[in-house]
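A short write-up of the structure that comes next.
Just one protein chain is left out here, and the rest sit where they should.
== subunit A ==
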């Protein structure tokens, strides 16, 4: 590099330091390759990349745009083939643990204030060990309680519930109360107290969050199974009791998210723990018989006082092998900054920055239902925790869910089912060389 050029660069750096923000030309001549999640709902944010390019002088070359399942396969084949020349990748808290060595720790490239501006629960869900492997964008998911307001306003229900329990009828704040009310409201086959996802990762995720709310854990530190515990048994008993009492549709063990969404929208389910994406659908008269009758509340707590909060969020990461980590980190910070999150959450998705939550809440004031939903999700987000951060998670769920179903359907006792599931998971972990 010529002396003249060096002087100019040093001068520019000094100016930048004085201005306190990325100056024009800071990353001049650098081209970053990126692999991003694709989809119409994400395009608005990607349009902002041009602004970052103009400000910094760097170029971004998006070499892949796919959904997370496809990206996941691509990342794995990149790892296998060693084709890791790209710098920025879309990430997801449920996938991140599968590639612990792919992404770099972003902490050295960000200030403490930058990180503190995010919701703490989202930041801890973005870490593998102590390494902050991604910065969360405004695409966050946690389940809260949707309920039919009419069943709580019904005078008959109020009196009968008071007579039965001695308490006033109000949307539940604990899972015990939730169960009691679900059984109380049920009138099968026309009306059910609640429903739950009954197979695959979905039921294990629900079981997982309930075990946590009961004060337990799914896995120990070394990833050996920890769910065959008192907390685990209480959590599974909750599913069993609801099924035995006929408070859930008999086919619930085959339900997944779509069945649950459609079920609540049919107006025949009183209480429903569900994701933020359904809020608009449930309250839209064109798609839902429950429209105008939907209440939203923070998710209930288990006997330990802790609330459920199995969650997931999208984020952006920088690869360990990236040549220009500073530039890449700057892009990632830009894509998750306040303006970017405001832009994304205007489309209805949930933010991961505290200030943007306030902004979204402010914006929703004119629509009471939306305001109620946003407030519930904001409260819910504080209790959020990610799926267990192990590459063995999906395989473990495939071993656990048939046993949960066996207990729910009465083929096994709760103790037998959890013992069998724990044994199978333990064997799998050992076979996979986890411990």
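Some observations on this one:
The rule we apply is simple: a residue touches a chain if its C-beta (ideal position, glycine included) is under 8 Å from a C-beta of that chain, and two chains touch if they have at least 3 such contacts; residues count from 1.
We take it that contacts and distances are computed from a predicted model.
Its record in UniProt calls the unshown chain "ABC transporter permease subunit", which is the match among "ABC transporter permease subunit", "GMC family oxidoreductase", "Glycosyltransferase family 4 protein" or "Gas vesicle protein". In the complete complex, the hidden chain is touched by one of A:89, A:193 or A:249, namely A:249. Considering the whole complex, the residue from A:62, A:291, A:394 or A:434 that touches the absent chain is A:394. Contact with the chain that does not appear here is found for just one residue of A:263, A:309, A:351 or A:388, A:263.
Within the entire complex, the positions of subunit A that touch the omitted partner chain are 76, 80, 98, 188-189, 198-200, 249-251, 253-254, 263, 268, 391, 394-395, 398, 401-403, 405-406, 408-409, 411-412, 431.
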